[in-house]
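Data block below; observations after.
In this view, the complex is presented without one of its protein chains, the others remaining in place.
Chain naming follows the written order as A and B, and within any one chain the residues start at number 1.
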Amino acid sequence: MSLTREEVEKVSLLGRLQLTSAELDLMTAQMGQIVAYVESLAELNTADVEPMAHALDVSNVFASDELRPSLERAAALANAPHHDREFYLVPAVLGE
Amino acid sequence: MTKPYTIIIGLEVHVQLLTRTKLFCRCSTKFGAPPNTQTCQVCIGMPGTLPVMNREAFKLALKTAVALNCEIADFTKWDRKQYYYPDLPKGYQISQYDLPFSHDGWLEIGDPKDRFERKKIGIIRAHLEEDAGKSMHDEVAGQADSRIDLNRAGTPLLEIVSQPDMRSALEAKAYLSELKLLLTYLGVSDCNMQEGSLRVDANINLHVDTPEGKVATPIVEVKNMNSFRAVERAMEYEAGRHYQVWQQTHQRLGDVPKQTRGWDDVANVTRGQRHKEESSDYRYFPDPDLVPVCVSEAQISEARKSLGELPAALRTRLENTHGIKPYDSDVLVSAGRGLVDYFVELAELSGDGKLASNWVQQDVMRTLNEQKIEIDQFRLQPTQLCELLKAIQDGQIDTGRAREVFIEMVASGKSAGEVMEAQGIEKVDESELVELCQELIAANPKIVADIRSGKQQAAGNLIGQAKKKNPNVNPGRLREIVLDLVGKM
Partner (left out) sequence: MSLVRLSATELLAQLTAGQITSVHLTEAYLGQIKRHDPQVKAFLRVDTQRALDRAAEIDKRRREGRPLGRLAGLPVAIKDLLCTQGEPTTCASRILENFKPPYDATVIARLKAADAVLIGKTNMDEFAMGGSTENSAFQKTANPWDLERIPGGSSGGSAACVAAGMAPMSVGSDTGGSIRQPAGLCGVTGLKPTYGRVSRYGLVAFASSLDQIGPLARTAEDTALLLEVLAGHDPLDSTSVDLPVPKYSATVKQPLKNLRLGLVREHFGEGLDGEVEAAVRQAVAVYESLGATIKDISLPHGKYGVATYYIIAPCEASSNLARYDGVHYGHRTDEKKMAAAIAAQRSTLEAAGKHVEAEALDNPLVRMYRQSRAEGFGPEVKRRIMLGTYALSAGYYDAYYLKALKVRRLIRRDYDQAFGQVDLIAGPVTATTAFKLGEKVDDPLAMYLVDLYTVSANLAGIGGIAFPCGFSEGGLPIGLQLQAPPFEEERLLRAACMFQRATDWHQRWPSMVPA
């Protein structure tokens, strides 16, 4: 499966990355090479193999429903690039 | 039904679970706090933070799923649903995708007014997920920055997805009412739509009758419905709109991509919402930061035991044990468990379910409404109210005067006996009543003639006169005596 520039451009929107035209070209080539390499997995028959999403065999980890102090608002907002001391601010969203 | 189509509705309901803390961190879930004061590094999604599952949230979710007759999966996991939005701080929502913890249940609905037959609405699945924060947009869209409050981010939500089993707006509303009632009885959610703790999205299409049989029209998802009434109206509107569109386009299911529309509660219409093509590629995958949950049979039966009596069973019990009608049991059960308990005690004490039901539904509920209180804050205990009911049953007092006594009891806190005594209410002897009736019959020959000619309601005039002479007379008994005496003339 070879990757087209259009596909890469679509992925860049999905992944919210702005790529220049030159970057798109390079990315298409490099991703194509890497994807071709990882496709070597296709040669393995894995029909009866359980997928392994975790390295651990652990289940049912819970915390009790006990309140812990939240951050002071100033501390919560301290790292925000744009805020008004109450809210995080972002460019207005139209029609979404 | 004369319309040339069947309406097909499925509902997706999100309810906030009544936990103290969020699903994956220990910040408060309390509604109404100043913006961004109930957040921490975890629910802000700061680098390095990790989620830890709230045990209580899972317990409440399990309880609900069992009450919805769902099958409980013995293995369930968490997935990330990925999309970018400023109120979703991690860039993904922790949810459940292919292995929800429960599936294939049902909820039975009926209409006390019998406008549709009782039916089971299938539940496809119920799963847990975290809520997003809130975005506030400028009135004039696009003019100022949007403001983001993350207090709500991470609040536990149970998403309950129904089968497309509803065939009318009325059924949709009934399903929502029954679901809300169930959740309230379970104590798993306060279901407050104004505060967003219950949210509804609907999927609707039509099966149109055509010469070649039923044809399904494209499914539309309707959002922004802020009350059950709005759901009902939106569904009615959409059904009509779908049929119009069908007549114009003859588009069938699959011809066009699924459309999303928002309900405008002021204009009473739905409007199309713009959606980017890529926005539905959520790239779900198992969340590596959370471990799976395995549910044992023991946990399921424990959840089942914790359910208590659910609305449907409760209605049946009230009807069977206390002899009230489905309409009345529905009103009582819908008014909440506290009121039902009050009714049951009153019915048992008085031995008359119907009388108790009437008094609870009318006088007690009206008082609660007027005083804006709950039943546990109500002044009169069932024993106190029962004293008044007994006086009615004994013929000591008529319903009209009993109402006055009731009001005074509520106002003063005095017992029925005390109020009745203060108002000089006492039972009038049968002989005294007969004497009074004979007097009135003698004095009102014209009315007597009317009664004899078959106008029984004319007796009312005599009863009115009797009450003026002696307010303690029981109008019911008086009527009987009058009719009896006139009949013998």
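For this structure, a couple of remarks:
By our rule, a contact is a pair of C-beta atoms (placed from the backbone, for glycine too) under 8 Å apart; a residue touches a chain by one contact, two chains touch by 3 or more.
These figures come from a predicted structure and were not determined experimentally.
Check B:D265, B:D289 or B:E302 against the missing chain and you find that the one touching it is B:D289.
Of the listed positions B:G48, B:G424 or B:G487, the one in contact with the omitted chain in the full complex is B:G48. Although one chain is not shown, part of chain A still touches it, namely residues 3, 7-8, 11-19, 23, 27, 30-31, 33-35, 37-42, 44, 46, 49-56, 58, 61, 63, 71, 75-76, 78-82, 88, 90-96. Within the complete assembly, residues 41, 44-53, 80, 82, 84, 86, 89-92, 146, 148, 150, 281, 283-285, 288-291 of chain B touch the chain that is not shown.
Following the convention adopted for this analysis, only the chains that are shown with their structure count from here on.
We define each chain's centre as the mean of its Cα atoms; on that basis chain A and chain B are separated by 41 Å. On the chain A side of its complex with chain B, the touching residues are 10, 13-14, 16, 53-54, 56, 58-68, 70-71, 73, 76-77, 79, 82, 84, 86-96.
Taken in their complex, chain B has these residues touching chain A: 19-21, 25-28, 34-41, 44, 46, 52-58, 75, 77, 84-86, 135-138, 141-150, 273-274, 278, 281, 283, 286, 288, 290-294.
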